[in-house]
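The following block contains the structure, expressed as C-alpha cells.
Excluded from the complex is one protein chain; the other protein chains are retained at their positions.
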Amino acid sequence: MKGNIIITDNNCFVSTMDDVINWMRKSSIWYLLFGTACCAIELMQTGGPRTDIDRIGSVFRSTPRQADLMIVAGTVTYKMAERIVLLYHQMAEPKYVLSMGSCANCGGLFQNSYSVLKGVDKVIPVDVYVPGCPPRPEALMEGILKIQKIMMKEKFLKNHGERKNDIKSLYYSG
Amino acid sequence: MISKVYTILVDRFGEDALLYFDDTLNPYIQVNPEQIQMLCIFMRYNPALKFSFFFSLCGVDYPEKNQITMVYHLFSMKQKKMCVLKTSVSRKNPELESIESVWKAAGWFERELYDLLGVNFTNHSNMKRLLLPDDWVGHPLRKDYEEPSFYHDMETSRNRIS
Partner (left out) sequence: MKENANLLFVFLFKTPIEGSGYSLAWYILFVFIIAGALLFFAANFAGITSFIERRIAARIQTRVGPNVVGPQGILQWVADGIKLLLKEDLIPDRADQFLFRVAPYFVFSGLFAAFVALPFGYGIVAADLNVGVYYIFAITSLVVVGIIMGGWSSNSKWALFGALRSAAQIISYEIPTALSLIPVIMLTGSLSTQDIIKAQGGLPWDWFVFHSPFTFVCFVVFFISALAEGNRIPFDLPEAESELVSGYNTEYSGFRFLVFPMAEWANLWVIAAMVSLTYLGGWQVPFVSIETLSGSLVLIFLSVAVFVIKTSIVVFIVMQLRWTLPRVRVDQMTQLCWTYLVPFCLVAIVGTMIWMLIFPWETRVALLLRLMMFGIGFAFCFFYVRRIRFNYFNDKTAYENLKKKSPWYPIWRLP
C-alpha cells in the first residue's frame, strides 16, 4: 500500500480511506468460474502451482453474485454472448471484466465466422485485454495485476457503483 | 470391396436407382433420393451387409448445379467395411426422408443439416435447430448466405457501424 495522500481542501481523510478500501478490494479479487472455450484450460492452470493466483487472494466463485471479476476465457458465440450479458448483470457492483485471448478480444481466429461475436467488448465493457492464443498463465496474472492497478486508482467512497465505461454508455454512444 | 456391396444392392433395388462411382479417392454409390430410407433399412438389417454403425452425415452445397448433396458414411462392424452413399436434392426446396428410424444417431446429424443447410427431413421426430439459436434467420453454410449486420443488437462485424 503505497500511500499517495492527496492533500486537497477537504478530502484528505477520504483519500487515505479510499486507499485502505481499495487495498482490501484488490487483495481479494474473486473471479467467476466459467470458461467459454480453450482459454479456460489456461485459466485453470493459472490457479495451479506455478503461477498460483491464490497468492494474491484470488479464488474462484461459482456464482456470479459473489464474484468481482469476470474472466471471459475463450470464443464467444452469439448464443453464448446473451448468457454472458446475463451473468454480467447478475454480478454485484463493483465488477470488472477481463477479456482473455484473441477470440474474446476481437474474434481472433474465428473472425470471419457467422456465429462468433467479434470481441466481447461489443456486449459488455471490458477493463483489461490479455492478448494471446491462448495467453500464458503469466500473462493472465499480469492482467489481474493490471485490474488491481485500476482498482487502486478508483475513488470508491465518492462514486462507487458508477463507472466510466458503464454498459449504458457503450450502447448509447453510437 | 464396395463393389460387392453394390452388386447386392443392385440385386434388390435394380440398376436404375443406383450408380457406382469408383474414380474418386473414396468410391461411393449415388442413390435416388426417394429410395434412401428403404436402402438404409436394407443395408442395416440384411445379414450379408449389416451396416450397423452410422458414421456421419454431411451436406455439400452446389449452387452451380442447383442441388445439395448428402453424404452418408456407413460402417459395417461385421465386414469391417465402410460404405459411402450420396444423394442429391434440389436447392430450392430440399426435402428428404429421415433415416432417424434406422439409426437413432442420424437424428442429430439431420438436425445439424437442417440448421446449417436448410434441408428439411420428413418424418423426423424433432426437426428444430441444433447449434444455432432458434430465432436465427437463414442457413449459414449455404454459399449464398449473407451475414446480417446485427444479431439481437450485437454488431456482427469488427468495423463499427455508426
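Odds and ends about this structure:
A and B are the chain letters, set down in written order, and residue numbers restart from 1 in every chain.
One rule holds for everything that comes next: a residue touches a chain if its C-beta (ideal position, glycine included) is under 8 Å from a C-beta of that chain, and two chains touch if they have at least 3 such contacts.
All figures in this text were calculated on a predicted structure; none of them were measured in a lab.
Considering the entire complex, the omitted chain makes contact with A. The residue from A:M24, A:I41 or A:C133 that touches the chain not shown here is A:M24.
Touching residues on subunit A toward the chain that is not drawn are 21, 23-25, 27-28, 33, 48-50, 52, 54-57, 59, 61-63, 65-66, 68, 90, 92-94, 138, 156, 160-161.
Everything that follows uses one rule, which is that only the chains that are shown with their structure count from here on.
Subunit A and subunit B have centres, each the mean of its CA atoms, that are 44 Å apart.
Interface residues of subunit B facing subunit A in the complex, by the touch rule stated above, are 131-133, 140, 145, 147, 151-158, 162.
Against subunit B, in their complex, subunit A makes its touches with residues 78-79, 81-82, 106-107, 111, 114-115, 117-119, 122-123, 171, 174.
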